[in-house]
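With one protein chain withheld, the remaining protein chains of the complex are depicted in position.
Chain IDs A and B follow the sequence of writing; residue 1 opens each chain.
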Amino acid sequence: MATTISKPATLVGKGIRRQEDPRLITGTAVYVDDIKMPGMHHAAIVRSPHAAARIAGINTEAALAHPGVVAVFTGADVKNLGAVPCASSLPGLRVPHHHLLAQDRVYYTGHPVAVVVATDRYVAADAASLVEVQYDPQPAVADPEKALAAGAPAVHPQWPDNTSFTFHQEGGDTGQAFRDAEIVVKQRITSQRLIPTSIETRGVVAEWRPGEKSLTMFTSTQIPHLVRTLVAGILGMPENHLRVITPEVGGGFGSKLNVYAEEALMCYIAKEIGKPVKWVESRRENFQATIHGRGHVDYYELAAKRDGTMLGLKLKLIQDLGAYHQLLTPAIPTLSVLMMPGLYKFKSISADIIGVFTNCVPTDAYRGAGRPEATHGIERMVDILAAELHMDPAEIRFKNFVGKDEFPYATTTGLFYDSGNYALPLQNAMAQVDYAGLRQEQATARAAGKLMGIGLSTYGEICAIGPSAAMPAGGWESATVKIEPSGKVTVMTGASPHGQGEETTFAQIVADELGVDIDDVMVVHGDTAVVQYGIGTFGSRGTAVGGAALFYALQELKAKIKKFGAMLLGSDNVSLVGGSCVDDATGKSVSFAEMAVAAYHAKTLPPNTQPGLVATYFWEPPNFTFPFGAHIVVTDVDRETGRISIRRYVAVDDCGKIINPLLVAGQVHGGVAQGLGQALWEEAVYDEQGQLITGELTDYALPKASFMPLIESSHTETPSPVNPLGVKGVGEAGTIGCSPAVVNSVVDALSPLGVRHIDMPLTPQKIWKLIVQSGGLS
Amino acid sequence: MKISGVYTLNVPQERAYALLQDPAILAKCMPGCEGLDRIAENQYAMRMKMVLASISGLFAGKVTIADPNPPTGYRLIVEGSGKIGFMKGDGVLMLSPAGSGATVHFEGDVQVGGTIASVGQRLLDTTSRMLIKRFFTRLAAESAQAGVERVAAD
Partner (left out) sequence: MIPQTFEYTAPQTLEEALGLIAGGDRKILAGGMSLIPLMKLRLATPGEVVDLGRVSGLNGISENGGVVSIGAMTTHHAIETSRVTRAHCPLLAETAGHIGDVQVRNVGTLGGAVAHADPAADYPAALLALEAQIKLISAQATRSVAASDFFLDAFTTALEPGEIVLEVEVPAEDQSEGYSYEKVPHPASGFAVVGIAARIKKDGNRIAMARIGVTGMGAHAFRALAAEKVLENGGSVADAAATVGDGETPNSDLYASADYRLHLARVHAARALATAISRAS
């Protein structure tokens, strides 16, 4: 037996490159659309061009007669199957029955009406245009506030007020706070509809194996296990006969944290035609029929003392739900309410949500899901208050932050902030930009008639979602770790990473815990027949919940390993060091490979010892985690054209302990890009008739690489006590911190013209109109 | 989308009104119109082939003339739908004398749906104005000709 031990350097904390990247950038990764099966058929979906219409008739004859077409399915075929599920329940929630295909009415442009199945996708597309649907258009309403107005067209005729639910939450005594107030500021703030736009659109391949009575579905999703349970439910089949595989997923941002009609439809069709069937969403379908994000109209009132102490916050939140509830549609605005106090010590809050149906595609979780809206609201309100009081926006924040010695901090919304030092990122960011110097520069610029803005946002978010009590379908996560007979390590995580890089971070954790080489670790995910049940990746939970489950599984596995090591070494006092088990007394060691052989060959096991080296852990988090940070954005506004340029973007984020700084940087950059997208460019626009007029990437302005400023990103590291890794989550931070910092900066730039608020996106035209209105062009 | 405009025709107001109501003239002047067939009083079925550079589409629909108030104006409703989408134009034409000719002032609303609405945003305003201009240009040509014919027939 070997006696030399080489302990590898720790990997956690190192910016090692992503294990998954080579296959992604060399085109060797396998996505849904790469899957080919013998006899595979192709589906094309006929979608409504109308936002609201009765279906007077559907004629499928011409499509069926088209050579190569094998079947056409319409609403009547799937009438008795289950509905597309909504997992959130709120008191009094009105849930329209969401059939897989439209029945007698369509409710939004893009509503699926029929499915054409053919031998190839070209034939399917040709035949889809031959399906004749007779529509009898009805009045539509696409704006949530208009939908609430008296006499508005009813999205669902049975609910003429277009209200799906109202929800009230209160903490502390807002009545008192507003009576005590020396100043109250009010503002209407919107958070526009956005299109999540993952590079890979949705796609499904379904295969029915009659012999096994089993269905296999490949789908581009963030939640394979939940999709399995819920699609099996829709189809009325035993869930253990449905296998869901998520191959490579090219982004989701929340849009694939869902169960879609097309998933159930393809399973149903595969079984009906007895052939595998594929459907891959086009970009236009993706824009029209995959969930959108945001869609808030918020009315805020903030009560404060003249010294800047904030007392109470009221919010009336109008949520544009769209025509149906997807998986979490009604739950998203409740997350906004939870986070409405931000990082500040509010004594009281009061919120009323009105969930409104519109003739639009449903809204649901999109990067940040409820928290960017909340952060945008509170961070705008704090700036408006500061302006009103002629206080510096940094000073008012420092004054109201929860103190670093006050954790865990109970908020008025019923949360317990885990840990933090909220002043530190802001101090760091201010030092980095030389805040005082910048303000001086701004004074000089203003004197010269230039429009220069400095904007801050200090955000908090709720991550590691979340304790099961707060979740519709459980908020734990699972992990299995196996030492294979060869000594190699396989991890199976219930989280379903799709670009976040957990194949790397999880391997880093395993390599450190077991002392093995990172290349000996394989992280497997996204196959319900292989991986134990899991919840999925969303809500910045992959590492903070999934990683913690992995950590605990590793502890159990280590205990088992030691048993085998002790057996082989004939000693009771052994330690795991550098991929080996070492006798503390003699220094003799056995390698993983040797212990694995002993565990699997199992020739000489002590009594009551199970062969094999496998541990599985289902971890229930005791709390959420609460990352935080400060972003400072310096902008220059072109007085003549309204064009905004970002001179500096400084982000200081605290996501708890950092496992891989390279991946954290990637998340911050991507998050900021999407935050900038909302702040400056993106908006899903439906016209009065409910037509999505930003229906393609030629009209919907996603940020391009060339639009991006340099992001000066740094971190503070406040470990979370919630999980053993001390991590908090970082997937959404950039998005959440970004938009208010940008808007605060531009409003600051325009404040000499009397501007106090601007709704996103800050298009040059909007800015120019404000400049003209204020007479500032002369 | 709101549309409006003013065009002048070189025929007296009464004649301009008559021309603007004449299905044969409308059919000739509406860009892409391949025929108007009467289906009811003041209502015509329409076939249209829109060609705009590479873009082409067949539309079927109807043209309705409502609230006629000769010779000062009427309401014109044009609806069509086809594979690439659907459209509805609803507007009021108001005529007034202008020297020896007539001025046509119109104001209305155009709605489009389907593919043309979801991908045509950037070009909708430009192209609809262009099509309306073509209509009036042809109408002007027709009216000149019609004027001559009438004179000859008188």
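Remarks
What we mean here is this: a contact is a pair of C-beta atoms (placed from the backbone, for glycine too) under 8 Å apart; a residue touches a chain by one contact, two chains touch by 3 or more.
Just so you know, these numbers come straight off a predicted model, no measurement behind them.
Considering the intact complex, the chain excluded from display touches A, B.
Screening A:468, A:610 or A:698 for touch with the missing chain picks out A:698. Note on the undisplayed chain: of the listed residues A:156, A:209, A:241 or A:283, the one touching it is A:283.
Only one residue in the set B:8, B:126 or B:145 touches the chain that does not appear here, and it is B:126. Along chain B, the points of touch with the absent chain fall at residues 52-57, 83-84, 115-116, 119, 121-127, 129-130. For chain A, the residues touching the chain absent from view are 121-122, 125-126, 129, 282-284, 640-641, 681, 685, 693-694, 697-702, 704, 707, 763, 765, 768-769.
Note that only the chains that are shown with their structure count from here on.
Taking each chain's centre as the average of its CA atoms, chain A and chain B sit 49 Å apart. In the complex of the two chains, the chain A residues touching chain B come out as 49-50, 109, 129, 284, 287-288, 687-689, 691-696, 698-699. Against chain A, the residues of chain B that register as touching in their complex are 83, 85-86, 111-115, 117-119, 121-122.
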